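As you look at this complex, bear in mind that one protein chain is not there, while each of the others sits in place.
Moving on, here comes chain A:
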Amino acid sequence: MARSSNSTQTLSPGNIVSASLRLYGANWRNYLSVALTAILWGALPFISLLVIIALTAATPFAGILFLPWIALLFYCIAQAGMQSAVISRLAYGEFIEKPESVATARQAVKPKLWKFLSMALLLFLIYIGINILTTLLQLIPIVGLFASIAASLWFQARLFMPEVFLGVEETTDALTAIKRTWQLSKDSVLPIILTILVATLVSIPFFLVAFVPMIVGAIPLVGQSFANLSPDEATAVIQPFLIALAISMLLFFVVSIFTVPFWQIIKSLVYVDLRSRREGLGLELSDRNPNA
């Protein structure tokens, strides 16, 4: 059976977001487990740094641990990038109807672990440049702020999905991945910005849910006067709010975990869409013997 359906893979920004949510809904267990791995790798440097700081406070000799910590940091950056790319690869496979298991996808991306580090470092340097540029733009009176926002959005669209190239394409290295993202997005800046905007709008409700405890906790404080309260009484009044705030923060973190796969899926669908438009991805004739 020829993949005629693949000949029309170009998608609008709205359809990219809807399709991403549908894919997410259908395979959320896989995506979430990989996302959790990615986030744990991302959090490990911070946790270990806190431990090292605490140790150094107790015994100054522990300061030597900062050196291996830098190595750990680099390894974690590579791992977090790689795991995120695995989600994109899984979504890509689902979309082109060649689904992979998590293990197969990991196996395929694993050899490129260090390329994810090089890509992160390259992007880090690029973004330093972009930040300098946008800061300079802000110095222009009146139009400066708008120009700098526009420039940031434009760069974000041009550098939207390099990790998908590394995750999906066999022979791509870090620099090529960034170049390819740049090239493919050349004529599609507005659709990509619209996709980012729509995806943000769609995820707003979930983030708002995280604020509910904080708002509920703040209600008793409305109209509360602190002027006549002793410090102890003031603490008693404000404590429930602080607990609610902490719950909100925790929820916010949990919601963030859920949005990681969403964005990775969106990136891989933008990738499919741009490659279909610009390179005719999926335009294949059925493989058959004409005389059969």
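Following the convention adopted for this analysis, contacts are C-beta pairs under 8 Å (C-beta built on N, C-alpha and C of every residue); 3 or more make two chains touch, one makes a residue touch a chain; residues count from 1.
The criterion applied here is as follows: contacts and distances are computed from a predicted model.
The complex includes a chain that is not drawn, and of the options "RDD family protein", "Cytochrome c biogenesis protein CcmF", "Putative ABC transport system permease protein" or "Molybdopterin synthase sulfur carrier subunit" the UniProt name matching it is "RDD family protein".
Of the listed positions A:Trp41, A:Phe95, A:Phe116 or A:Phe155, the one in contact with the omitted chain in the full complex is A:Phe95.
Considering the whole complex, the residue from A:Gly14, A:Gly63 or A:Pro220 that touches the absent chain is A:Gly14. Within the complete assembly, residues 1-10, 12-23, 95, 97, 183, 187, 194, 197-199, 201-202, 204-205, 208-209, 276-280, 283-286, 288, 290 of chain A touch the chain that is not shown.
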